[in-house]
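Written out below as structure tokens is the structure these notes cover.
Shown here: the complex without one of its protein chains, the others still in place.
Going in written order, the chains are labelled A and B, and every chain counts its residues from 1.
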Amino acid sequence: MLPTVEEVGHSTPLPDPMCPEGYRVESVSRETHDTFTLALQPLNGAASPGFAPGQFSMLYVFGVGELPISISGDPEQPSRLVYTVRSVGPATQALVSRQPGDWMGARGPFGTAWPLDAARGKDVLIVAGGIGLAPLRPAIYHILRHRDDYVRLIVLYGARSPGDLLYRKELAAWGRSPDTQVLTTVDYGGVNWRGRVGVVTTLFRHLRLHPDKTIAFVCGPEIMMRYVITELQENRGVPAGDVYLSMERNMKCGIGFCGHCQYGPYFICKDGPVFRYQRLRGWLGKHEL
Amino acid sequence: MAQELRVGTSFASSVYENSYIVRREASYMRPHHEGQRGFIDLPRLSRLIPSLERRGYQVIGPRVRDGAIVYEPISQLEDLPAGWKDEQEAGHYRLTKGDGDALFGYTVGPQSWKKFLHPPELRLYELQRNENRFEIVNHSQPQKRYAFFGVRACEIAAIRVQDRVFTEDRFRDPHYASRRQAAFIVAVNCTQAAPTCFCASMQTGPRVTGGFDLAVTEVLQNEHHIFVIEAGTAAGQEVQRELDPSEVSPEVDRLADEAVERASVQSRRMDTTGIRELLYESFEHSRWDNVAGRCLSCANCTMVCPTCFCTTVEDVSDVSGDHAERWRKWDSCFTQSFSYIHGGSVRTSVRSRYRQWMTHKLASWIDQFGTSGCVGCGRCITWCPAGIDITEEARAIRANGATGQQNLKENPHGNA
Partner (left out) sequence: METLEPILAKHAFFEGLDAAYLKLLVGCASNVRFPAGSYIFRQGEEASHFYLMRQGRVALEIYAPHRPSIVVETLDGDDILGWSWLIPPYRWRFDARVVEATRAVALDGKCLRAKCEEDHDLGYELLKRFAHIVTERLQATRLQLLDVYASHG
């Protein structure tokens, strides 16, 4: 209910979804040469907002600006919010240079989530490329915590090089869980690399999928996602309604007002970032959309 | 904060899989009251502005400035552009002073009411650092209450379009909401249409049908210079009473109706039949190449358009680093960096940016907000330096099928 005209004159501010809440940086840990994981805690013992796997926050560095970053932590540990950030420019560099104890602002969580309810009773195929594993990690945590709700868990993960693989220890541990298959590969090996070399789509040939009982969550660079979807649809027969992807575009507000994140008729911040592929068929791959 | 999306440990995935929830009509979409029609003369109309000021409103109305009719604070009827007329065509705008006295003998200028409801620059908040403490000063309460005097039917339609964007979707913009809630609208029925107007075909005008507190129709005939005045809300009724209106005779009624009828004769029209599907299917139409050869990507159209709402945010801090501010400013999808991500822009060509603007305005808007984004005011046509006409572009796309290959003999200068 909007306040009446009389109330508006008072100094009580209206709740503004553009106004950040204050957080303190609890820890910053290095994942790779350019990627760091930050953990934030709400100030003054305030409750942290819960989040659903796949959602993102708008993180604010004092005087620098805001960035949309996917939440990469455990949804059932809501006392802290965890983000994995790749430093690619001045804004992300400002984020990853935070020190424990620093103040940061955060708004959110925003956006749509991986459909973990709809995936119950099915095989969950998670296909991640590069930093794309970060928004999928909360989904993996959820599945492992509620293991009996799901059948097989298959994680396919590709990165640029061995040094760019995220969460290596966790990947190994996940691979050791029952009914769980974790396959990793890199685009460029190295002298000492004894793992697989090849793009992430080359991992599919090692799988035996049941297309009518599989739900796929895909996240990574858009080109990679298109190739993966082609593989899933054309070679594996997984229906378009059972493939979900996480899209990305420029965001200034995260709440559907700035207009920057529009993708065809969709606002990636409100209608996404997680989309059912069926909705995007016909848009994905359109030039300069 | 995003109150609606707090999910804790329950993953409301079904909510997210549906299209977003349309909120109930905001409480300020006051219903239209029938039957409070009267007429007043100029002396009684001149009581209107003081009456509004006494109620704490700053009155904004049309004035002549720098060769255009703009919306600025006014304090008396004499501030209005009496006797001024406008000449509008694609890429052309001129004002002329006739020897008549009509207060509203022109249509719309380059500005719209979004200048006040959705300001071009707005400080969202200030942040102050005191040693280890950070304090956010929230600025979402407005400073002024506005009364808009001279709101045309297309402009009311545009305000309603922005109402949906800012207050009836998943989130509410308190900056827009508070300004909108506090605004008093005195609408004016158009009595002439500019050649660039096409509100009739967009079904947004020329007659005002709701969304106002008061509506005024100027009747300048023989020796009459009177204003039929109608209240649309209880607040409007209250103000109308102070103007002491006389009963409307059938003749006055007829003159008023005829005046508005004149405005519904428009030379431009937009065929909106199936326009959503048409534009979605015409993504690779050759017409986009054609318009790209003319469009300067200057963003004028987005600045003058009363429904365009895109903004950007700017963070500024002072030298000491203890004080930071976050500003929101108008932005345009025509800028090169609008779609910047990962080291480059998605829409690098002018072709793709014009396509984005027009497709959003006429097609995607319908999926997003349930209405067209265009209200037929014609400003984009008038203020485009290249004279690009959105109704013409729509016609060209419709005429030539999904790829536009049929009409290959159209010359590259777009003179089809």
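The working rule: a contact is a pair of C-beta atoms (placed from the backbone, for glycine too) under 8 Å apart; a residue touches a chain by one contact, two chains touch by 3 or more.
Just so we're clear, the structure is a prediction, and the values are computed from it rather than from any experiment.
K.L.:
For the chain left off this view, which of A:38, A:224 or A:261 is in contact with it?
P.N.:
A:224
K.L.:
Would you write out the residues of subunit A that touch the absent chain, in ascending order?
P.N.:
86, 88-89, 129-131, 159-160, 164, 185, 187-191, 193-199, 201-202, 205-206, 220-221, 223-224, 227
Going forward, only the chains that are shown with their structure count from here on.
K.L.:
I'd like the Å distance between the centres of subunit A and subunit B, where a centre is the mean of that chain's Cα atoms.
P.N.:
Once rounded, the distance between the two centres reads 37 Å.
K.L.:
Which of the residues in subunit A end up touching subunit B in this complex?
P.N.:
Those in contact with subunit B are residues 1-5, 8-22, 49-53, 55, 62-66, 75-76, 78, 88-89, 103, 105, 107-118, 142, 248-250, 252-253, 255-260, 262, 264-265, 267, 270-271, 274, 276, 286-289.
K.L.:
Can you name the residues of subunit B that touch subunit A in the complex?
P.N.:
1-3, 5-9, 11-14, 16-17, 19-20, 26-28, 124-125, 127, 129, 132, 134, 136, 138-142, 145, 165-167, 169-175, 177-178, 181-182, 283, 309-313, 315-317, 321, 324, 326, 328, 331, 333, 338-343, 346-349, 351-352, 356, 360, 363-364, 367-368
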